[in-house]
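One protein chain is absent from this view; the other protein chains keep their places.
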Amino acid sequence: MNEGHIVTRFDQELEHLNSLILEMGQLAINQLTEALDSLANEDTEQAYNVIARDSKLNDLDSQSNDEIIRLIAKRQPVARDLRELIAIGKIVSDLERAGDEARKIAGLTIRFFEPGNKPPSNEILTDIHQLAEYVCKMLQLSMTSFSEQNMKTAGKVVRRGLKLDNQLQSIIRRLTTFIMEDPRNIGHFIDIVLGIRALERFGGHAKNIASHIVFIQTGEDLRHVADDEFLKSIGKH
Amino acid sequence: MNQTAIEFSKSIERNISDDPLNDPNYKTVGEVTVPNAAMTTKNVDVHYGDKQAIFNVSLDVGRNEVLSMIGPSGCGKSTFIRCLNRMNDTIDSCRIEGDIRLDGEDIYSRNMDVVLLRARVGMVFQKPNPFPKSIYDNVAYGVSLHGLSNNKSELDDIVEDALKRAGLWDEVSDRLNQPGTGLSGGQQQRLCIARAIAISPEIILMDEPCSALDPIATAKIEELIDELSQRYSICIVTHSMQQAARVSQRTAYFHLGKLIEVGATDIIFTNPSHRLTEGYITGRFG
Partner (left out) sequence: MNQVALIQRGLARRYRLEKRFKTYGLTAIVCSVAFLVFLLGTTFLNGYTALLQTYIAVDITILDSDFDGDPSEDLLSKGDYSGIIKRSLREAFPEATKRKEKSELYRLISSGAQYDLREKVVDNPELVGQTATFWLLADDEVDVYMKGRIDPTIPEKKRRLKDRSIAWIEQLRNQGRIKRNFNILFFTNGDSREPEQAGILGAVVGSVFTILVTMLLAFPIGVAAAIYLQEFARKNRFTDLIEVNINNLAAVPSIIFGLLGLAIFLNFFHMPRSIPLVGGMVLALMTLPTIIISSRAALGAVPPSIREAALGVGASPVQTVLHHVLPLAMPGMLTGTIIGLAQALGETAPLLVIGMVAFIVDIPSSPMDPGTALPVQIYLWADSPERAFVERTSAAIMTLLLFLIAINGLIVLLRKKFERRW
């Protein structure tokens, strides 16, 4: 199948849809990095910007949805085309939700550094930064995998997801020691755990996207299987 | 997108010949046999004179199953389906090899009576072809030909039943004596279906039955096929992917005289195995 569709218009429409997705992916990644920046720089204004920009993602989400519905109605896709459209629909929601998670991180900045609030110690925040970088890389990989339709890259995302769990465990353990050191940190602790939880979700969406890409390629739905089985499955193809 | 490489590796890994057209030992992807088949074909080759139109096709038709055949124009769908009730006998240059059995009986053997075979394996053609006779006579012809009714009232019942099942009764009940050729294209096609089912065949072959019909008439015929499949086995050749997807349980993809892939329609239309099948149904040039 080296050639595209006989109806080249269909290819163009798919191409356009793909570019929307890549744009969304880029936006979601930017949102997260900017939210982290705002957290690092204690810049609430930037945080507000991030929150405001989330609507852009929502717009892209509905735009992509419309496009997908139109394409299904117009082209009546089957086989790979059908899988691609359905998967893209899901990728879109995952990206939109990932954006929501980024917004939550921006929310943290506002909670911590709004004038009158007591900021947490930097030490507590390092975990967030580390984890954020990690999941951000996951989404980046997912988007590369999407743009190249490359299952190997998708596999990398899943492998990262495997390590994500371990990381979370150790972060929680570390935070527990902080609380024991200074029980006044308990307020921040809950916020931080929520932030971490958001980042974990962000990574989960990245992993979902990877599984959607595998679905496009193979038709196998791997979202709900254990990660090692996922990897085995990819290896088969 | 590095699609080609992926597809290629996919083919290699699933052990699918990538170039079935030049591979004389090409083996169809998917399950060609079904348990308790109504009709079985094995290693069928068809030649028109020197030209080979069908290459080593094996395909079973299951009981109460709708089997759709798809493929590019000239790939031999009609040729194959016409082998199943020996319609190809009418073509002098046509030569058929292989093994085709109806209920285990070789239909090309000397003992097989062609008339009986065609009564058991009915056919509906691409172009509606009612006889230039009345609507009633169109349906009654095969019935009285085979002596399936004992008297006039029985014949009337059979005709009415066939027309009802073909979804045509309400439209023609008050003009049974008018010529069948005076009906609209869709009505004519349903008349031809009524004619075919009036003699209660075991298998109905349909060669692009909806190619000349509007969506409503098509829908009516698809509904009819659905209903008929409760009682009969149906083979349908169609150029409409959607139609194949809608009506059939199994789908066979032909390409240049070879049966490339056969499988459950659900699978074929969501995740076909062969790149040619995929290319064809998604509208890419394979």
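To keep things simple, chains are lettered A and B as they appear, and every chain counts its residues starting from 1.
One rule holds in what follows: a contact is a pair of C-beta atoms (placed from the backbone, for glycine too) under 8 Å apart; a residue touches a chain by one contact, two chains touch by 3 or more.
The shown structure was predicted, so the numbers you read here are calculated from the model rather than taken from an experiment.
Touched by the hidden chain, which of the shown chains?
Touch partners of the hidden chain, whole complex considered, are B.
Could you tell which one of B:P20, B:G76, B:P130 or B:P209 touches the chain left off the display?
B:P130
One chain isn't shown here. Among B:Q52, B:S149 or B:T181, which residue touches it?
Residue touching the absent chain, from the options given: B:T181.
Touching residues of chain B against the unshown chain: what are they?
Residues 85, 87, 90, 92, 114-116, 118-119, 122-125, 127, 129-132, 141-142, 145-146, 179, 181, 192, 195-196, 199 of chain B touch the chain that is not shown.
Here is the rule we use: only the chains that are shown with their structure count from here on.
What whole-number Å value describes the gap between the mean CA coordinates of chain A and chain B?
That pair's centroid distance is 49 Å.
Which residues of chain B touch chain A in the complex?
By the definition above, chain B touches chain A via 1-4, 6-7, 9-10, 13, 241-242, 245, 268-272, 275, 277-279, 281-286.
Taking the touch rule as given, give the residues of chain A at its contact with chain B in the complex, in rising order.
Those in contact with chain B are residues 1-7, 10, 76-83, 147-151, 217-219, 236-237.
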